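For reference, the structure is listed below as structure tokens.
Missing here is one protein chain; the remaining ones are kept as they sit in the complex.
For clarity, chains are labelled A and B in written order, and residue numbers in each chain start from 1.
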Amino acid sequence: MSMSLIAAQLLNGLQLGILLFLMSAGLTLVMGIMNFANLAHGSLYMIGAYIAAALHAMTGSFVVSAILAVAGTLVVGYLLERLLLSRLYGVEDLYQVLATFGLILVFNQTVKIIWGQAPVFMSTPEFLSGTVTLFGLSYPSYRFAIIVAGLLVGLGLYLAINRTRVGMWIRAGASDREMIAALGVNIRLVNTLVFAIGAALAGFAGVMAGPILSIQPGMGEPILVLVLVVIVTGGIGSIRGAFYGALVVGIVDTIGRAFLPAIMRALLDPEIARGAGPAVASILIYVFMATVLALKPNGLFPAKYR
Amino acid sequence: MSLLEVKGLVKRFGGLLATDNLDLTIKPGELHAIIGPNGAGKTTLISQLSGTLRPTEGSILLEGRDITRWPVHRRAALGLARSYQITSVFTEFTVIENVMLAVQARSGSSFSFWTNVHSDAALVEPARDILRQVGLLDVADVPVARIAHGGRRQLEIAMSLAMAPRLLLLDEPMAGMSHSESKEMVTLLRRLKGQYGILLVEHDMSAVFALADRITVLVYGKPIACGRPEEIRKDKAVRAAYLGEEEIAA
Partner (left out) sequence: MNTNMLSRMRLSNCVALVLIAAFAVAPLVAHGIGQPFYIVLISRIMIFAIAAIGVNLALGYVGMVSLGHALYIGIGAYAVAISLHSGLANGWAHLLIALAAGGVIAVPIGLVCLRTSGFGFVMITLAFSQMFFYLAVGLRQYGGDEGMPLPSRSAFFPLDAANATTFYYMAFFVLMLVLLLLHRLIHARFGMVIRGCKLNEARMRALGFSTLRHKLVAYVISAEICVLAGVLLANLTRFATPSYLEWIMSGDLVVMTVLGGAGTLIGPLVGATVWVVLEELLASFYIDLPWNLSEFIRSNWTAVLGIVIIVVTLTLKKGLYGFLVARDGGVR
């Protein structure tokens, strides 16, 4: 296999990692601050993708529909938190897991009612339909744009969290909730804010993924499982953990799927390898997660100090 | 040989010194009280003895055996029984079920999957004996959720006794008790005294001075005095550092 193929797959892995990071950033903070486990986070990603696709078909402008879709998921996230999920703060994990599990069913069915069962497609915006050349490697502009946009958002988040007062509250809330309450900060308000922004980021990830995936009901669950892997291995409540975790998971998963079957064919009986290759590739990240948790039960970058 | 021997114990939390080079011995059958102002590191000490906190330095010996690095459950199995400052009995179980659980902890295997514990004489009989001893036999079959605070405290003691302890670690057993409940507790502790080694942390000074064989005074994690109650009463350093005159008069 050639170096350029490896490089292209590395970029694909990076691109998946960036999407995972956008998804994980908000969710890990909500889990850190309110100890809240939100399985319906993947649905926000799906909603972002659907809204963008619908608006794109209507307006023809990718930028406008992206902005409106992100705003839309922000509103959905805000309402969700205020009307339903905030009632579940402080109850056992079990009920949070269950209620948000129920929400997944509702959201999936709702988009099915509105947009139908069949996949919806969203075209790549005109100005990003070509390729870019990086170090002699030609790579689709749109995928490259995902990486750049994701890194910019990540940088913005980093600055917002490390350089602003609200960011300080958020960091403090994720590591020690009692302390921040003692400082007189309205932790509920901080959390609503974090939740809504987290929803918007998930929506943004959905928008960005829209043109490279088929948009369909239930598209949020496979990525949600990856996001949860990222959060738990990175350390619940840790943005840094989410960033590194997302990159590792994105790259390991992509590279594994791309090359492991071929490697196994070379080493094993081809008949066995053909079946087992993709399976082992899919399993890689779970092996990674189980290993991390077995060695460091609180994840790679635990946010809580006990 | 001493029952418990603590040598050069140090516990740091970051820059904070919670236990400062502490030595302590408890003889078999002795009731040794630890007093000191809030934040003196009394509960930290108990936690290190029972094993929920690891000391930074120093060693803890129970009957000559070094248990400094042992996990909680092994210390408990060896006879180190702790009662908690915040009552932590099992409220969904009945009174006797709580005590039976403690009896079960030291009596053979718990990998029995078929026999109902209530028809297990090896659990019920000792549990009833202990409930009789602490005066809770009348409420044996009442769920703990319906028992008053004082009763739960007595139950804590009963569970500690059921573990067939060599050393009881009692962390403020009278906290939050009414006057009459405290008096009952003093009577109970007086009865237990001599049968077990007891380490008592308590704010109720009249109880401490009435019960203790020896008292150690802890200030900022450091023992500033140790001796019989009358010696402590007279100790100048103690008066200066901690005891108000009126408390001694009481």
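Simple rule for what comes next: a contact is a pair of C-beta atoms (placed from the backbone, for glycine too) under 8 Å apart; a residue touches a chain by one contact, two chains touch by 3 or more.
Here the structure is a predicted model, which is why all the values come from computation and not from measurement.
Visitor: Which is it among A:Val63, A:Leu79 or A:Val106 that touches the chain not included here?
Guide: A:Val106
Visitor: Decide which residue listed in B:Lys27, B:Arg54, B:His73 or B:His149 touches the omitted chain of the complex.
Guide: Only one of B:Lys27, B:Arg54, B:His73 or B:His149 touches the chain omitted from view, namely B:His73.
Visitor: Please output the residues of chain A touching the missing chain, sorted low to high.
Guide: 31, 35, 37, 84, 87-88, 91, 93-95, 97-99, 101-106, 108-110, 112-113, 221, 225, 228-229, 231-232, 236, 274-280, 282-283, 286-287, 289-290, 293-294, 297-299
Visitor: Could you list which residues of chain B touch the chain missing from the display?
Guide: Considering the whole complex, chain B reaches the absent chain at 50, 52, 71-74, 76-77, 82, 84, 88-94, 97, 100-102, 104-106, 109-118, 120, 123, 141, 143, 159, 163.
As a working rule, only the chains that are shown with their structure count from here on.
Visitor: Round to the nearest whole Å and give the separation of the Cα centres of chain A and chain B.
Guide: Those two chain centres are 50 Å apart.
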